[in-house]
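All protein chains but one are shown in place.
Coming up: subunit A.
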(Lines give C-alpha, C1' and ligand atoms only; values in the text may rest on other atoms or scores of the structure.)
Protein backbone atom coordinates (compact mmCIF):
# COMPACT_ATOMS: atom_id res chain seq x y z
CA UNK A 1 0.00 0.00 0.00
CA UNK A 2 1.36 3.39 -0.99
CA UNK A 3 1.13 6.44 1.18
CA UNK A 4 -0.93 8.20 -1.49
CA UNK A 5 -3.61 5.54 -1.00
CA UNK A 6 -3.32 5.68 2.78
CA UNK A 7 -3.96 9.41 2.53
CA UNK A 8 -7.33 8.78 0.88
CA UNK A 9 -8.58 5.97 3.09
CA UNK A 10 -11.01 6.42 5.93
CA UNK A 11 -12.74 4.10 8.35
CA UNK A 12 -16.41 3.45 7.61
CA UNK A 13 -17.25 1.86 10.97
CA UNK A 14 -20.77 2.80 12.08
CA UNK A 15 -21.08 6.19 13.69
CA UNK A 16 -17.54 7.25 13.06
CA UNK A 17 -18.03 9.57 10.06
CA UNK A 18 -15.23 11.99 9.29
CA UNK A 19 -13.48 11.07 12.55
CA UNK A 20 -12.49 7.84 10.82
CA UNK A 21 -9.69 9.70 9.09
CA UNK A 22 -6.78 9.32 9.09
CA UNK A 23 -6.25 5.64 9.75
CA UNK A 24 -3.39 5.00 12.10
CA UNK A 25 -0.68 3.16 10.25
CA UNK A 26 1.44 0.47 11.77
CA UNK A 27 3.89 -1.35 9.53
CA UNK A 28 5.89 -4.51 10.12
CA UNK A 29 7.26 -4.78 6.60
CA UNK A 30 7.96 -1.91 4.25
CA UNK A 31 9.62 -1.95 0.86
CA UNK A 32 10.98 0.90 -1.22
CA UNK A 33 9.84 0.41 -4.78
CA UNK A 34 11.46 2.59 -7.42
CA UNK A 35 8.79 4.11 -9.67
CA UNK A 36 9.50 6.23 -12.73
CA UNK A 37 9.27 9.90 -11.83
CA UNK A 38 6.46 11.76 -13.55
CA UNK A 39 6.40 15.40 -12.40
CA UNK A 40 3.01 16.17 -13.98
CA UNK A 41 1.29 13.38 -12.14
CA UNK A 42 2.87 14.25 -8.81
CA UNK A 43 1.94 17.90 -9.28
CA UNK A 44 -1.68 16.86 -9.89
CA UNK A 45 -1.74 14.91 -6.64
CA UNK A 46 -0.43 17.69 -4.41
CA UNK A 47 -3.80 19.49 -4.05
CA UNK A 48 -5.47 16.22 -3.05
CA UNK A 49 -3.09 15.45 -0.20
CA UNK A 50 -4.08 15.87 3.45
CA UNK A 51 -0.73 16.99 4.81
CA UNK A 52 -1.16 16.30 8.51
CA UNK A 53 -2.13 12.71 7.76
CA UNK A 54 0.76 12.30 5.34
CA UNK A 55 3.29 13.64 7.84
CA UNK A 56 1.92 11.38 10.58
CA UNK A 57 2.21 8.31 8.37
CA UNK A 58 5.67 9.28 7.13
CA UNK A 59 6.75 9.77 10.72
CA UNK A 60 5.50 6.33 11.73
CA UNK A 61 7.61 4.87 8.97
CA UNK A 62 10.62 6.96 9.98
CA UNK A 63 10.86 8.60 6.59
CA UNK A 64 13.18 11.53 6.22
CA UNK A 65 13.13 14.45 3.83
CA UNK A 66 9.38 14.78 3.78
CA UNK A 67 8.26 18.30 2.83
CA UNK A 68 6.11 19.82 5.58
CA UNK A 69 3.72 21.54 3.18
CA UNK A 70 3.30 22.46 -0.46
CA UNK A 71 5.54 25.37 -1.43
CA UNK A 72 4.70 28.25 -3.70
CA UNK A 73 5.26 27.31 -7.33
CA UNK A 74 5.60 23.62 -6.48
CA UNK A 75 4.47 22.64 -9.98
CA UNK A 76 7.87 23.61 -11.32
CA UNK A 77 10.03 22.70 -8.37
CA UNK A 78 11.60 19.43 -9.37
CA UNK A 79 13.33 18.87 -6.06
CA UNK A 80 10.09 19.22 -4.15
CA UNK A 81 8.20 17.04 -6.59
CA UNK A 82 10.87 14.35 -6.46
CA UNK A 83 10.61 14.19 -2.68
CA UNK A 84 6.85 14.00 -2.85
CA UNK A 85 7.08 11.36 -5.55
CA UNK A 86 9.19 9.23 -3.25
CA UNK A 87 6.92 9.61 -0.24
CA UNK A 88 3.63 9.13 -2.07
CA UNK A 89 4.51 6.45 -4.60
CA UNK A 90 7.73 4.65 -3.75
CA UNK A 91 7.14 3.64 -0.15
CA UNK A 92 5.14 0.42 -0.09
CA UNK A 93 3.73 -1.01 3.13
CA UNK A 94 3.65 -4.76 2.63
CA UNK A 95 2.54 -5.97 6.06
CA UNK A 96 0.90 -4.01 8.83
CA UNK A 97 -2.38 -2.62 10.04
CA UNK A 98 -4.58 0.42 9.63
CA UNK A 99 -6.50 1.41 12.72
CA UNK A 100 -9.69 3.39 12.95
CA UNK A 101 -8.78 6.31 15.22
CA UNK A 102 -12.26 6.45 16.71
CA UNK A 103 -13.34 2.84 17.19
CA UNK A 104 -9.96 1.11 17.32
CA UNK A 105 -11.03 -1.41 14.68
CA UNK A 106 -8.02 -2.87 12.83
CA UNK A 107 -7.79 -3.39 9.07
CA UNK A 108 -4.96 -5.72 8.12
CA UNK A 109 -2.51 -5.12 5.28
CA UNK A 110 -1.03 -8.25 3.78
CA UNK A 111 1.12 -8.62 0.67
CA UNK A 112 0.71 -4.89 0.20
CA UNK A 113 -3.08 -5.10 0.04
CA UNK A 114 -5.31 -3.57 2.73
CA UNK A 115 -8.46 -5.44 3.67
CA UNK A 116 -11.23 -2.97 4.41
CA UNK A 117 -14.08 -5.43 4.83
CA UNK A 118 -16.46 -4.91 7.73
CA UNK A 119 -19.55 -6.88 8.64
CA UNK A 120 -23.03 -5.38 8.45
CA UNK A 121 -23.17 -4.65 12.15
CA UNK A 122 -19.98 -2.68 12.02
CA UNK A 123 -20.81 -0.39 9.14
CA UNK A 124 -22.93 2.66 8.80
CA UNK A 125 -26.42 2.16 7.39
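The criterion applied here is as follows: contacts are C-beta pairs under 8 Å (C-beta built on N, C-alpha and C of every residue); 3 or more make two chains touch, one makes a residue touch a chain; residues count from 1.
Simple rule for what comes next: contacts and distances are computed from a predicted model.
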Protein that the absent chain corresponds to, by UniProt name, given "Trafficking protein particle complex subunit 2", "tRNA (guanine(10)-N(2))-methyltransferase TRMT11", "Metaxin-2" or "Beta-adaptin appendage C-terminal subdomain domain-containing protein": "tRNA (guanine(10)-N(2))-methyltransferase TRMT11"
Absent-chain interface as seen on subunit A, which is shown: 1-2, 4-5, 8-12, 18, 20-22, 35-36, 38, 40-41, 44, 48, 50, 89, 108, 110-121, 123-124
